[in-house]
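Supplied in structure tokens, the structure appears directly below.
What you see is the complex with one protein chain gone and the rest in place.
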Amino acid sequence: MTALVGHLINGEVRSDAARTQDVFNPATGAATRQVALAGKDTVEEAIAAAEAAFPAWRNTPPLKRARIMFRFKELLEQHSEEICRMIGEEHGKISHDAAGELQRGIENVEYACGAPQLLKGEHSKNVGPDIDSWSEFQPLGVVAGITPFNFPAMVPLWMYPMALVCGNCFVLKPSERDPSSVLFIAQLLQEAGLPDGVLNVVNGDKEAVDTLLTDERIKAVSFVGSTPIAEYIYSTANAHGKRCQALGGAKNHAIIMPDADMDNAVNQLLGAAFGSSGERCMALSVAVAVGDQAADALIEKMQTAMQGLKVGAYSDSSNDFGPVITGAHRDKVNGYITSAVEQGATLVVDGRNPEVAGHEDGFFVGGTLIDRVTPEMTSYQEEIFGPVLQVVRVNSMQEAMALIDDHEYGNGTCIFTRDGEAARYFSDNIQVGMVGINVPLPVPVAYHSFGGWKRSLFGDLHAYGPDAVRFYTKRKTITQRWPSAGVREGASFAFPS
Amino acid sequence: MTALVGHLINGEVRSDAARTQDVFNPATGAATRQVALAGKDTVEEAIAAAEAAFPAWRNTPPLKRARIMFRFKELLEQHSEEICRMIGEEHGKISHDAAGELQRGIENVEYACGAPQLLKGEHSKNVGPDIDSWSEFQPLGVVAGITPFNFPAMVPLWMYPMALVCGNCFVLKPSERDPSSVLFIAQLLQEAGLPDGVLNVVNGDKEAVDTLLTDERIKAVSFVGSTPIAEYIYSTANAHGKRCQALGGAKNHAIIMPDADMDNAVNQLLGAAFGSSGERCMALSVAVAVGDQAADALIEKMQTAMQGLKVGAYSDSSNDFGPVITGAHRDKVNGYITSAVEQGATLVVDGRNPEVAGHEDGFFVGGTLIDRVTPEMTSYQEEIFGPVLQVVRVNSMQEAMALIDDHEYGNGTCIFTRDGEAARYFSDNIQVGMVGINVPLPVPVAYHSFGGWKRSLFGDLHAYGPDAVRFYTKRKTITQRWPSAGVREGASFAFPS
Amino acid sequence: MTALVGHLINGEVRSDAARTQDVFNPATGAATRQVALAGKDTVEEAIAAAEAAFPAWRNTPPLKRARIMFRFKELLEQHSEEICRMIGEEHGKISHDAAGELQRGIENVEYACGAPQLLKGEHSKNVGPDIDSWSEFQPLGVVAGITPFNFPAMVPLWMYPMALVCGNCFVLKPSERDPSSVLFIAQLLQEAGLPDGVLNVVNGDKEAVDTLLTDERIKAVSFVGSTPIAEYIYSTANAHGKRCQALGGAKNHAIIMPDADMDNAVNQLLGAAFGSSGERCMALSVAVAVGDQAADALIEKMQTAMQGLKVGAYSDSSNDFGPVITGAHRDKVNGYITSAVEQGATLVVDGRNPEVAGHEDGFFVGGTLIDRVTPEMTSYQEEIFGPVLQVVRVNSMQEAMALIDDHEYGNGTCIFTRDGEAARYFSDNIQVGMVGINVPLPVPVAYHSFGGWKRSLFGDLHAYGPDAVRFYTKRKTITQRWPSAGVREGASFAFPS
Partner (left out) sequence: MTALVGHLINGEVRSDAARTQDVFNPATGAATRQVALAGKDTVEEAIAAAEAAFPAWRNTPPLKRARIMFRFKELLEQHSEEICRMIGEEHGKISHDAAGELQRGIENVEYACGAPQLLKGEHSKNVGPDIDSWSEFQPLGVVAGITPFNFPAMVPLWMYPMALVCGNCFVLKPSERDPSSVLFIAQLLQEAGLPDGVLNVVNGDKEAVDTLLTDERIKAVSFVGSTPIAEYIYSTANAHGKRCQALGGAKNHAIIMPDADMDNAVNQLLGAAFGSSGERCMALSVAVAVGDQAADALIEKMQTAMQGLKVGAYSDSSNDFGPVITGAHRDKVNGYITSAVEQGATLVVDGRNPEVAGHEDGFFVGGTLIDRVTPEMTSYQEEIFGPVLQVVRVNSMQEAMALIDDHEYGNGTCIFTRDGEAARYFSDNIQVGMVGINVPLPVPVAYHSFGGWKRSLFGDLHAYGPDAVRFYTKRKTITQRWPSAGVREGASFAFPS
């Protein structure tokens, strides 16, 4: 008997009985729960609840809005084990990895606690004689978020804490693959004191998404997912008069320079390539070795290091990573590995069909290392989203950078070097939005903003951090002059007696 | 024999002989020049020139880019009479009005001179142990601007000075109605030291526009014009992967409160409603009087004041305003006046078919005042873009604000009052992007940003000012850690000698 | 048998047995505790502990420092009743007033939670070709705070939360009159995870103060107290090479304009003049009525309203305010009242020697209202620091403003009016640092900064808020160029083999 994961609308947990879908434990392959799929009506109810809550929430001082986030942070920390367990059960990531994800989410809540500072406008005295002008950053109204399965706790927390402290109300449509932690976290925010209707969660599929994209009461949409969907979301939202930021896919390269500290590089790559089974848009999936000497050293050290990798269920914290999200996705990842071999690459470590004792029906792929990958290969061109590290060999840093710049995506990248000049040249010129120097997962901290370039992001403004304030508010500029000195000079002394 | 106004491509003035169009003097009705209309090939040449200039311009230090703007400002001031004459000849606005426009444009050049300050990124030490992170705001590449006839000098200067100092190259497609000053000003920027190809100007029509909107080398488009075109520009640019900000139409209301300083209000309205023949997106075209006492006083004082209005050719600086841009537009404005009367409004001052001695064929409309206008009338719902002030009578401030909020547009608005509380309530709650308190044309100064709400602006970011920096750059976030202390601790003392 | 309040040094509560002083309950007049008075040696131990803790604390990422403040906030909220009781027992303020004070202190802790955002430096790419420059705001080292009796919880929290998150270590010398809550709160911060030695508290008198002012390991001193002491602190600290901000006395005037909402004004003045027995540097102690009509109305309504004032012990929350801090101070306040009468003022409500049943030995002064006060009177020129509101009558706003500008102090001021122009003129021109418009206690919120002008503050930078970041850090500017492209271009491929 499986439980049903419902919606949060106007402060109440609700279910839309009409349609449901199975939620799986990817480590066992078994359906363990069901999730309600909201129809158009249910989504519209959520929007209506948000719209009704807006006038009072908009007028709540930013400091009071922020204080709810302070309390929210406390509750997230108190309930972290419970949240990580839910993530593990439905997403499959190991508890330490889920804890890391949650911590990154909490960072965004912490940043949102600074709302009073972040919402300051600019005030100009005397733009003309006795004329003042200032800007205010006012909330948009009701805004929506559509989030992916791979970070069920973190990505929603990139969005609604900042949207809410800016004075907006929110409708969240999370992934239907791992909905439990999302709903639980939203309830914690209610418990922290958020008024009913300010945050609503609707589970669903395309029907729910399209309702959000076309309803005129929704003023903005934030999305994280794959590039084709991101493009659809962006164009549809724009066509319906909404502002939109849609984050898509990635193919993140690390350049290994000949002067790199190789032990450090290998150590960093291990986590960056295989952590969370590579199901991260910032996963480091391509290593570009400059010179065969560096490439050979990298392959040798990597191969050795990968012998220690442990794949298994979320509940055993000695595991390094868990299964991928579905059986279909496992097959797709395996297919990329096979295609690379067929297209001429060298399979150094083969992670297909690993043995995971006691979890024979789980959706596992082991850590995989492929050498001599070339840009023409399918596995190079597309995002694999699995625990696969591919190595491309080049003869110069320029060649390595050209590879990266020619790729469709421009999310993250990294260089391993000791040399100040190489690092500066790379970070200056590379056509990628998030750049690491000896940092393989250069995810910006919550007080900076997250965003890729090229087809990794559609929109002007990046996610979370300073850009989130601008995305979730509209600028109002006020110009003021007081023309009469009557009261001051006494003309109206006989004013209302 | 009329002159031909050409293009500026890669530092040279050029003509596209294939197609041309007449340019009129609206005060006489005579065609005085022709303008070349660029075909797709010519536009693509301009784009190619910009793209070729980009790498060197991008690497030019912001301070050096800014210094060209300092010199540009000097040249604009030196040549202001010449520029105002060109504007007068083709647009028709009186020289003092053109001078005001130019001054507002120069303000934006002055703001662009502050590029080194404006382009600073945020630097965070120790985002983790010995890890630093910072943001850089890098240029987009080649960007485009499409600008309207009503401010031939100012609106282009809202765009390219900021775009250029941010490191972008630019292709400008100005209005084909009054192209001369645009080309002249662009040449001054060349003279100021701008490298060839960094700014290009192409005159043209829909073919030129569509080439800019679809060419993949163009990374962003700024537009100012009417709402239907703005919407087309925005959706087309977005569909072709560009960021876009498109500013459209307006219907700007002033609320006249019972406690207003009425003489001041009337004096302000005069210029705000009739200046530049009302052909301004910030023109104050609707006065909403709260209470009949205020309305009667307003009508009476306005009627008296309007007797002094003088309409005529640009060259006589004692004129208050000039003709509208074309004969067709004159007929359209007259039609709105007629329709208002037909739909029940009271025509207090009728400006149709004014006598302007010696300019019988000019496209003139005189100052017009219409009382008892209601929201159902065509003349209320649409943007007239002529020297017509309509008065709507309401019974309360709430009713006045509801009128404004219900209108399709949300560009500018104003309240006349002496009361701090009324001003604060109004500016807080009104759904309009630019708000004046006793300031009828609340155009933000160049160091704030310009933008309406609702269907007056498509896009996230406003024009010029601080938002322009964010619009014309993409954020790059760099995270850096140096893993090895080898050199510092002496391991590599035996460095290559 | 009374308890002894000791010091907190290097994480441990300690007592300096050599000298002690009584701590009184001002509502009963009885000594209830003793406080240890630190000698030079003890203070130096505290400084040494802070200096030893500095290197590790300085290198702790700002985010981690901020997280201790998040936890500190939770603990302050959990223990608020206990803290308010301690304040009540030793300072005498009523529990609701102590709760307000604590809340204001917590606001500063909340602001300090934003340290990662607040500590961002400015980064400039290409200040010259391939040269970058950025600023860092580094901690000063060991800094000190010296705080007054009137806000035992709040004023220390103005200082050390911001000082600590900026990376400094701290030695606090609180008032010896009401030391218990200070020590208790400091221990909560230890409990929140602050490493030993980062915050130290030493109780003491002039010996302790002078040690802090002259020890060269102390890099900065923040002080709040009276003007003569502030001036001494400032000059002594500066002479010993420290940066210093020293906040002194005040005489805060409210202008009552003829158009003011008089009921609102009276209501506001009541709390602002008598709250906390007037022992606030922001207390509103002078009302300047413009015109006799306003003055008469003010006196009449004020007299009526004051009949409801209730004075008594902290523990009865129906009381409006409590005793003053000492018997000597009570006598001094009474003396000011007497002197005003003797010098010709009209005593409207006499608060000297009120009957407070059951607290006959308490240090009570009742709410006092004096009319027709003039600038020559002693009670006008000096800070009374008691529950005394004096009314000065003037004939114009200009006269009212001249009074304020001529006074030695320039801490806070306020105007009561409905008129936008009067408010703007007043706030623009008045020579006072904190200005209220219909706000009688214009204490800036924690995300702005607190500071008076003229002899109310010695130093460049104000307390807390944005200025605190600049006060508690020193700017370092780094300029960087990497001269050799050796590694990038492959010259050193044969680097470490």
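Order of writing sets the chain letters: A, B and C. Residues in each chain are counted from 1.
By our rule, a contact is a pair of C-beta atoms (placed from the backbone, for glycine too) under 8 Å apart; a residue touches a chain by one contact, two chains touch by 3 or more.
These numbers were taken from a predicted model, which means no experiment stands behind them.
The hidden chain makes contact, of the residues B:Arg33, B:Lys73 or B:His407, with B:Lys73. Contact with the omitted chain, checked across A:Ile68, A:Ala112, A:Val127 or A:Ala246, is made by A:Val127. The residue touching the chain not shown here, chosen from C:Arg33, C:His91 or C:Arg243, is C:Arg243.
The hidden chain makes contact, of the residues C:Lys64, C:Arg372 or C:Lys474, with C:Lys474. Taking the whole complex into account, chain C touches the unshown chain at residues 122, 124, 127, 131, 133, 135-136, 234-235, 238-239, 241, 243, 261, 264, 418, 423, 427-428, 432-439, 442-445, 447-451, 453, 455, 458-462, 466-467, 470-471, 474-484, 486-487.
Annotation for chain A: contacts to the undisplayed chain at residues 59-63, 116, 119-129, 134-136, 417-421, 423, 437, 492, 495-496. Even with one chain removed from view, chain B keeps its contact list with that chain: residues 63, 66-67, 70, 73-74, 107, 110-111, 113-114, 116-118, 120, 125, 130, 132, 257-259, 291, 293, 396-397, 417-422, 424-425, 428, 445-447, 480, 482-490, 492-493, 495, 497.
The rule we apply is simple: only the chains that are shown with their structure count from here on.
Core chain by CA centroid proximity to the global CA centroid: A.
Of all residue numbers used at the contact between chain A and chain C, over half are used by both chains, marking a mostly same-residue interface.
Annotation: 48 Å between the Cα-based centres of chain B and chain C. Chain A and chain B have centres, each the mean of its CA atoms, that are 36 Å apart. Mean C-alpha positions place chain A and chain C at a centre distance of 42 Å. Counting partner chains per residue, chain A shows two or more touched chains at residues 418, 445, 447, 480, 482-484, 486-487.
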